[in-house]
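Partial view: only certain chains, each at its native spot in the assembly.
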Amino acid sequence: MEEIKLIVDGKRLDGRAFDELRPIKIEAGVLNRADGSCYLEMGGNKVVAAVYGPREVHPKHLEDPSKAIIRYRYSMAPFSVEERKRPGPDRRSIEISKVSREALEPVIMKELFPRSAIDIFVEVLQADAGSRTACLNAASVALIDAGIPMRGMVTSVAVAKVEGILVLDPMKEEDNYGEADIPFAFLIRNGKIESITLLQMDGRVTKEELKTALEMAKRGAMQIYQLQREAILKKYIKEEEVME
Amino acid sequence: MSDEILMEVRRDYVLAKIREGERIDGRRFDEIRPIEIKTGLIKKAEGSAYVKLGNTQVVAGVKMQIGEPFPDTPDQGIIITNAELVPLASPTFEPGPPDENAIELARVVDRGIRHSEAVDLKKLCVEEGSKVWMIFIDIWALDDDGNLMDASALAAISALLNTTVPAERFEVGDDFPLPVRNLPIAITSLVYEDKILVDPCRDELSVGKNTITITTDQDDNIVSIQKSGPFLLREDVFDELLDVSIKKAKEVRRLLAEI
């Protein structure tokens, strides 16, 4: 196997600086049936998120008398990856769905909706590195679009370590051949990062690198957060115009 | 409860309109909703298409790989069509393997492509008897505002038109465009008593999911019919359905030719 150089002349393969995000595009309210929705591109990721709820719980026995149950389904279309993926959840999708749900759950004011369900479905139409972060960003916007009361915005981005260097929002090659991948998600309230809501690590880093990675991720998240806000604002303005 | 009442009100409104010879969105009975087609949006796929039919949205992606031919057609490629009614697209869709509706959708789309001989499968033979191209068409529903069937069929043929056979990646020669030689178009109509509502939207389907899908090829041959829904079809209505389906398909086909 030939050696792949991921950092050339202090730049990344796609020309980005180490702390530079990939291009992001966010559009809220793209679906008609869902209560809230969002289309999001982040690098090569193309994802759609839909939120249904609060609605009745099926099957009934899952109901919680004191709060809404939150469900999150991360799913990849067969054509979203190089080699056709068999439809249906695999182990990876199930784990991603779990940690993503747990990232959103403490931010959703679920105690306002006892005995109901809030369902979040995210479809990856085209997959690139960081699809779980792209999906969380889209889900967060879709939740707000659905009018679900939230304690703040959830914003997600990963940091990778490649050839000993920490880089923000890794691309595919950095993810595949790098030494570590660290997806983060944060709760951002009043324009400030308040806490970590998703955190995984897959690779090998030192404690110091991890702390640096966290700082890098926070700066990246703040940029994404602005784009999420803009997307919601744009949808809101459009609706205002229609109503006039 | 209120949901049920809402549905009842909506149905009554649709019915009242139909009796007045009108449709709730002002369309003529044989008028198709606006169509938007985008192709090539999924770079990881060999071909892809997004179709918006009114508010109904679908993506179809084509992936190809090399596999063994069927024993009775050793020199022909293989088409495998799958559809997923993912829960993102409608509050009534459930997670899980394709149910009877998703299966019917995939099979009807598949028959249209197959019997119109849309793809020249003989050109997809790599090595007779052992290696042929397999075409996986995956239909992914995004938003179901009625008539996913026609949107899916249109997305499928559009994605095929957009497909490049990845021969280089599989080290069997140069890439080439998928040989598409016919354009099957599915036209679905809602049947209500003796009325035919072409391309029904979701609100219209509240009167009963009683539809007929007729797929025709570019020579106006009929290549697939599917009566879907628990209803009795009068023979005179059927005759009318044939005529309208052939006519409307021509319109859609013209649109497709432009992309």
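Just so it is clear, A and B label the chains in written order, and each chain counts residues from 1 on its own.
The rule is simple: a residue touches a chain if its C-beta (ideal position, glycine included) is under 8 Å from a C-beta of that chain, and two chains touch if they have at least 3 such contacts.
No experiment lies behind these values; they were computed from the predicted model shown.
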Assuming the shown chains are one of each kind, how would you write the subunit formula for the complete complex in this file? A x3, B x3
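In this text, only the chains that are shown with their structure count from here on.
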How many angstrom lie between the CA centroids of subunit A and subunit B, rounded to a whole number? 31
Under the touch definition given earlier, write down the residues of subunit A that touch subunit B in their complex. 31-34, 44, 46, 48-50, 52, 55, 73, 75, 77-84, 87-89, 119, 121-123, 125-127
Sites on subunit B touched by subunit A in the complex: 41-45, 48, 55, 57, 59, 61-63, 65, 82, 84, 86-91, 95, 97-98, 136, 138, 140, 142-145
